[in-house]
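Inspection log for the structure reproduced underneath, given as structure tokens.
Removed from the display is one protein chain of the complex; every other protein chain stays in position.
Residue numbering begins at 1 within each chain, and the chains themselves are lettered A, B and C in the order written.
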Amino acid sequence: MTLGVSETQSPDEGLPTDALVETAEAKEIEGRSPGEIAWARLRRDKIAIASAIVILLIILVALFAPLIVKLNGFPPDQFNKLNANGDPLLNTRDGGIPIGGLWGSGTSSEHWLGVEPQNGRDVFSRLVYGTRVSLLVALGGTIIAVVLGTVIGMVSGYFGGWVDTLLSRLMDIMLSFPSLLFVMALTPVVASRGQDLLGIPDDNKLRMGVLMFVLGFFGWAYLARIVRGQTLSLREREFVEAARSLGAGPNYVLFRQVLPNLLPTLLVYTTLLLPTNITAEAALSFLGVGIKEPTASWGRMIADASAWIESNPLYLFFPGTALFITVLAFNLLGDSVRDALDPRAGRS
Amino acid sequence: MTESVTSAPPADTRAGKPFLEVKDLQVHFPTDDGLVKAVNGLNFTLERGKTLGIVGESGSGKSVSSLAIMGLHKGSKAKVSGEIWLDGAELVSMSVPEMRALRGQQVAMIFQDPLSAMHPFYRVGDQLTEAFLVHNNAPKAVAKKRAVELLDRVGIPSPDKRFFDYPHQFSGGMRQRAMIAMALMCDPALLIADEPTTALDVTVQAQILDLMKDLQKEFNSAIILITHDLGVVAKMTENVVVMYGGRVVESGNVRDIFYRPEMPYTWGLLGSIPRVNRSGDGRLKSIRGTPPSLINLPKGCPFQPRCDYQEHVEGANCATELPELLQIGQEQHRVRCHINSEQRKQLFTEQIKPSL
Amino acid sequence: MSTTTSAEQATGKQAAGGELLLETRGLQRYFPVTQGIIFQKQTGAVKAVDGVDLSIRAGETLGVVGESGCGKTTTGRLVTRLDEPTGGTISFMGSDITHLNRARMRPFRREIQMIFQDPFSSLNPRQTVGTIIGAPFDIQKVKSETGTKKAVQTLMERVGLNPEHYNRYPHEFSGGQRQRIGVARALALRPKLIVCDEPVSALDVSIQAQIVNLLEDLQEEFDLAYLFIAHDLSVIRHISDRVAVMYLGKVVETADRDELYNHARHPYTHALLSAVPEADPDAEERRERIRLTGDVPSPLNPPSGCRFRTRCWKAQEICAAEEPPLMQIGAPGHQAACHFPEERDVV
Partner (left out) sequence: MGRYLIRRLIQAVFVLLVISAITFFLFWATPANPALLICGRNCNAETVAQVNATYGFDKPLVVQYGQYMQGLVSPGGRTIGSEGNERNCAWPCFGESYQNGIPVWNSIKDAFPATLWLALGAAVLWLLSGVMLGLIAALRKGKFIDKFSVGLALFGVSFPTIVFGYLLLFLFIVKLKWIPFPDTANAALFTVGPVKWLQFYILPWITLALVFAALYTRITRANMIDTMNEDYIRTARAKGLGERTVVFKHGLRSALTPIVTIFGLDVGGLLGGAVITEQIFSITGLGKFSIDSVLSNDLPAIMGVVLFAAIFVVLANIVVDVLYAVIDPRVRLS
């Protein structure tokens, strides 16, 4: 995520080092774009740096999940009945609760975060693999929503007339859908439809694609409304008039004049939508309409763990904490990005 | 007027003292970019029934000064120092509740943009009576009567009906009239008008300025008129303060400023404006460069970087030493410039006056 | 400020009046007002511009003056074809450009440029000055002999900007400098006509004079014609060769500059001129003022007959019944639309 932010913010990476920033601040501010100023502000924001590092770590975990899991040697889907000494891990008579470990969660030097009740899968491995699912689905859904919202919003705002009327009504309708309910109801339907049309089995690869699609499809309308409003006001700005008076067509105006001015909004919205979608994926999997067994996902793990809340609360604690920290880090970064991009910040 | 009698002390207690006296007023704002020195030493006096014009370009500190007189910087990050004496009371050191009792009652303000200066959700009439009721222990009916009277007085047709309108239902000119009526609700002795006609069309501006003049005669109030429009100054004021970079650079009576100005910045201002009554085919005498940043004010004379007359200063200390605001002759004409007065007079008559 | 320059200026002004560049006939722009529960039907129209005839010759400045809502800005947008006229014709150098589509309009756009009011909104905050001033070359696909960068830097120098600031962003410039950037952009393709929509009204007095001077210098150097739109009668007097006064979508009086300011015939022009305060305390004291009452009526329902009659002190029955046409009166080229024109000393 940090990489993405830095790329949009300063395309020509001639960025000053910290020392240079200081001198530039002290003396005259030379040739810095609004984006570069925001980037400089962001770099001075300790919370932003900290949350960016956390997010980077989470991304690394997601990327290198197979390598990390090799460390402890328990694939996420493997049922573990015995430990290295050949002792049983689970108490079969007591419904399959792990034996020993912190709060009866089966934590040990082999299974760092314990094992699942009943089938003994390694919680650490599942958590690591769950990171992949969460990030991938959230990222995919966010990209779809942002692209759809930007394009539809810009077209609606710029062209006006019946195009605008039609697209605005569409946005209204999309926003009138009880969206969580609809997403929930639609996910299995789309999954089986996809299976039918594409000939792909309804496995978790398809499910992930469906989740991205559904989250994107229900996430664009709000952004489209914002983009439409901004495009409407940008269209009236004199620099757009200036381009038009030179004979510029809609492509030039939309992509060279309007879009660059939308970037701060898109960036802020993206950083806010990402944690929302991470939460949404977890919620859907939790409800049983998202990622299914045997693939690991945080929401699924929380749903499974909720049955063992009395006997093995740690089982709930790990995916919950992972989810919370991830969402918090994204929100913190999103706030910092918004503050950094706010032209009013630092004045008054 | 009616029940509202300003609590002015008997005149003899402050014999010889001016009604309003501002001494060495300074207003500074700390910001992320540095300390903004908006006002750096403002001095003037004003009597009842008279109008003082404060002229300057954006960033010269004129609006900030007026907010300081209203005490509206109290409670913000702004640092205000110096003295403001109004009718025997010192305002800078005054506590917030004391100042609040004065606001609207003794000092009232008319703002530039009447649309944003009135609350969009409340009826015009209620906004007028509110100002009255907070200072007067009177029944609502009395307040309403006075509001309708004043709306009528400022020239709003069928004021008893318009009393119930919302600000957005008024035209720009009517809103400014209503703002004036609101300012007059408690019969204030001092009225501060901050660019009161800048947002208005020229015919409406003429109406509003005439109205202000008439009302001043009627209420004998002192008016501070803040503007960048030299025409408005010429029409309305007796005395003028020219501000630049947060400092007074020239002050005096209106004829001194328009006919015998001695500060190169004032010359520049007068030369910059095209005249409606003259066919000027020649170039306008513009001032080169741009106004200074209030964070990095030039050392020495604030106008020094843009001044074309530095060669006339002996010792060439324009860039290093701040010239003092010195009185010339007998009148209250004061100028802040290193060039000596005789030479300035000569420069003006020989070089400036012919091209105005 | 030598006398020779002003003499040159004066002869320059006299020489103005070359070939006819732009002519509008009966130009109209109505904005429809709609209402309806499901199907919107048009219930009226805001008559922003309602039959305007203007002509501009090469190298001259036509000033258009009037109060807010009089239609002067819309007129400027129609002339540059940023807005589509609902009636009338616009011809530029003999070609009818009233309803040309974007592709056909393209070549004409090199000849007609625009300078805008707001130096903050007229420059894209996310483009460098180089990109902004180079946009005309980019959009019109014009190759400069010296290369775009060199051409832009030459332009920057010409309008008084430091060419080294090529890579800076608009927020690093002051209002006056930004307006210079706008002037450079308008100048890039060497147009014949520049429409200036309130180009100095957002600037401080001292900066305003710099820009006015710059515009005058450029006019002389490049033989530009200006359609100069402003509400400030003093600026209009200073810069224009001819002046048109607009009220509620119509031209009510037009004449050569000095003829209009010294011998105005329309009561509205009188009222306007008399309302401008002069920067001269003695003159202000002596002046007799015409006090106009009331506000400008809504352009949705303009008064019948003469549109000024609701505020006019001379209005009689005929003013409500019959709309006065623009008629020749006084010196050649002086036209006024009034049933009871008279000369009156107001400034």
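Everything below uses one rule, namely that a contact is a pair of C-beta atoms (placed from the backbone, for glycine too) under 8 Å apart; a residue touches a chain by one contact, two chains touch by 3 or more.
These numbers come from a predicted model, not from an experiment.
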item	value
Option from B:Leu42, B:Ala78, B:Ala108 or B:Ile339 whose C-beta touches the chain left out	B:Ala108
Touching the absent chain when the full complex is considered, from A:Phe79, A:Trp112 or A:Phe182	A:Phe182
Interface with the undisplayed chain - residues on chain A	172-173, 176-178, 180-182, 184-186, 188-189, 192-193, 196, 275, 279, 282-283, 286-289, 299, 302, 306, 309-310, 313, 316, 320-321, 323-324, 327-328, 331-332, 335, 348
Hidden partner interface residues of chain B, rising order	67, 70, 72, 100-105, 108-109, 111, 113, 116-121, 130-131, 134-135, 166, 168, 182
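One rule holds in what follows: only the chains that are shown with their structure count from here on.
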item	value
Furthest chain, CA centroid comparison against chain B	A
Separation of chain B from chain C, taking each centre as the mean of its C-alpha atoms, in whole Å	32
Computed distance of Cα centres, chain C from chain A, in Å	52
Chain centre separation in whole Å, for chain B relative to chain A (CA means)	55
List of chain C residues in touch with chain A within their complex	77, 80-82, 102, 105-106, 109, 112-114, 116-118, 121-128, 132, 135-136, 139-140, 165, 167-169, 171-172, 182, 185
Complex contacts: residues of chain A adjacent to chain C	29-35, 237-239, 241-249, 252, 257, 260-261, 263
Residue ranges of chain C in contact with chain B within the complex	1, 3, 5-6, 9-10, 13, 67-68, 174, 176-177, 204-210, 212-213, 216, 231, 233-235, 237-239, 257-258, 261, 271-284, 289, 291-293, 295-296, 347
